[in-house]
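With one protein chain removed, the remaining protein chains of the complex are shown where they sit.
Labels run A, B and C following the written order; every chain starts at residue 1.
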Amino acid sequence: MEDILKIWSGEPNEIGFGDKPGIVVVDFQEGFTKDPGFIMGGAPLIDRAVENSEKLLKLSRKLGVPIASCNTAYANQNEMPYWKPKKMKEILIHGHPSTKFDPRIHDPKYDYTVTKSAPSIFFETGVASYFIKQKVDTIIVTGCVTSACIRATVIDSFSYKFRTIVPEDCVGDREEESHWNNLYDIERRYCDVSNSKEVINYLESVRLT
Amino acid sequence: MEDILKIWSGEPNEIGFGDKPGIVVVDFQEGFTKDPGFIMGGAPLIDRAVENSEKLLKLSRKLGVPIASCNTAYANQNEMPYWKPKKMKEILIHGHPSTKFDPRIHDPKYDYTVTKSAPSIFFETGVASYFIKQKVDTIIVTGCVTSACIRATVIDSFSYKFRTIVPEDCVGDREEESHWNNLYDIERRYCDVSNSKEVINYLESVRLT
Amino acid sequence: MEDILKIWSGEPNEIGFGDKPGIVVVDFQEGFTKDPGFIMGGAPLIDRAVENSEKLLKLSRKLGVPIASCNTAYANQNEMPYWKPKKMKEILIHGHPSTKFDPRIHDPKYDYTVTKSAPSIFFETGVASYFIKQKVDTIIVTGCVTSACIRATVIDSFSYKFRTIVPEDCVGDREEESHWNNLYDIERRYCDVSNSKEVINYLESVRLT
Partner (left out) sequence: MEDILKIWSGEPNEIGFGDKPGIVVVDFQEGFTKDPGFIMGGAPLIDRAVENSEKLLKLSRKLGVPIASCNTAYANQNEMPYWKPKKMKEILIHGHPSTKFDPRIHDPKYDYTVTKSAPSIFFETGVASYFIKQKVDTIIVTGCVTSACIRATVIDSFSYKFRTIVPEDCVGDREEESHWNNLYDIERRYCDVSNSKEVINYLESVRLT
């Protein structure tokens, strides 16, 4: 896979890992991750992303890597942007089970936790300034879905001039084609597409302060 | 085309035009729009977008519709985000011919003009607050390229809670598949995909104040 | 008072009320508003501001004026900016009584409610985009304290290019001199300083849509 992506981009100059990693965990909430219960849940690529992210995050908390986690929820439709999907407007409401952080993934005592209103975890949240305080220069992106909130998060991480790394097996989508199309778009422009094994190697090697 | 997009989204609830339109013109700079001269220039879908946007903008200026135009340029690589494409890092430098606004499109006396550093025309520019002052509630998106800066601009327009309309024939890409893949992603979530004829009908009908 | 402020600014060109008001309610949380209980509470100018804002907000909810309310709170010191006041770092923690919204002021069913991390209600919150969706062009600023979060909120409201109005009797400070010094600074540059009576007259006259 990695080889294919390098061919896609045709760009030998990888961004590379920096000195201080931080991890974002985007929308691993039960409406998207829980198996048969929700109209938006239960996709194989998302299940895989949850599994790999769980391992990555467990290690990261042991190592002291800063983590920012988010879900998407609103008080009412009045506060939402102009979402097209009817279903989302009905269920992404505070207190609805679809907005519950997946407990396999989320540690409310460790993670910097925000509820976002827009696709990107950085948009109108404290996440950028949180990472400034932690002196983070490298953002590892995990979560779902690749063709929506992951794409938006990668664009913003790049725009804030962080080094941006996407472990491909830690992000997922309901549609396999959309997953790969979006990785193609972002890998050739904004980020390195890597995998959880490479990221874990890096995290274990970096000296955190 | 429109019918296909509606099938794609499966969502009958269109966003619709609002009371006060504003137009963004993204990266119609000669490095992307000029025919054979540049490594990034000369794509049929971009030529088509320039042609249709030119008509749309000429009318809009006559009607008094607020327009924000941008290019992408930097003083040096030190000020750039971590772009992957080697070529972009070399040529998107202030003064380089690739950064020149296409004169078919740009009116420096009329347009609110910014030079942006990130994919979205809204990121760290004054464009959002400019439209707040103009009381705009509906953003018409034109420019290039669909799979990069148009995609990012649409996400931000949506995130700022504007109604977002993309006339499909006013945005372009070097790759036809990427153009349609990205319209698919954004149309089912963040915006209405329309065309220049529909937009012109709307602009002629709305009472601007 | 009003006359004095006009002399201060020496500027005849007032900003004036616009077509669509929105109200921000800054940090009326019990750590600042409750009488003898808290080290930061119990100041006469703040009591007065609570009383006048209560009336203004009651009417505004009846009229359907959009309201955004905030408190300031953090999960832990790690997530805070570099606050100087030791006491604030200890008590502005989620769940601490000092962070509770004052029930005289706050209506969680009506208000768009955010918890902010920085002095301004606009900084890294959804408040600007909430007002974009409500088509607000005029921000009425209430809350505390004048020399800190009100000052910061006024600067941001101005920066986002809203018309900004501060009813002087709806904002308060623990120190009377700081209250007036800061009104002096902002009135001559960024906003009109008005009072709750004038603002109520305006709200009753404007046609809300």
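In this section, a contact is a pair of C-beta atoms (placed from the backbone, for glycine too) under 8 Å apart; a residue touches a chain by one contact, two chains touch by 3 or more.
The shown structure was predicted, so the numbers you read here are calculated from the model rather than taken from an experiment.
Peer 1: Tell me which of C:Gly22, C:Pro66 or C:Pro119 is the one touching the absent chain.
Peer 2: Answering carefully, the residue with contact to the hidden chain is C:Pro119.
Peer 1: Looking at B:Arg48, B:Arg61, B:Lys100 or B:Lys133, which residue reaches the missing chain?
Peer 2: B:Lys133
Peer 1: Which one, C:Val25, C:Ala73, C:Leu92 or C:Ala148, makes contact with the chain that was left out?
Peer 2: The missing chain is touched by C:Ala148.
Peer 1: Write the list of chain C residues that the hidden chain touches.
Peer 2: The list for chain C reads 9, 11, 13, 15, 80-86, 117-120, 123-124, 147-148, 151-152, 155-156, 158-164, 178, 181-182, 185, 187-191.
Peer 1: What chain B residues would touch the chain not displayed?
Peer 2: Listed in rising order, the touching residues are 75, 78-79, 81, 112-113, 117-118, 124-126, 128-130, 133.
Peer 1: If you put the missing chain back, which residues of chain A would it touch?
Peer 2: 19, 128-130, 132-133, 135, 137, 159-162
Just so we're on the same page, only the chains that are shown with their structure count from here on.
Peer 1: Can you work out the whole-Å distance between the CA centroids of chain A and chain B?
Peer 2: 26
Peer 1: Which residues of chain A are in contact with two or more other chains?
Peer 2: Counting only residues that touch two or more other chains, chain A contributes 81, 117-118, 124.
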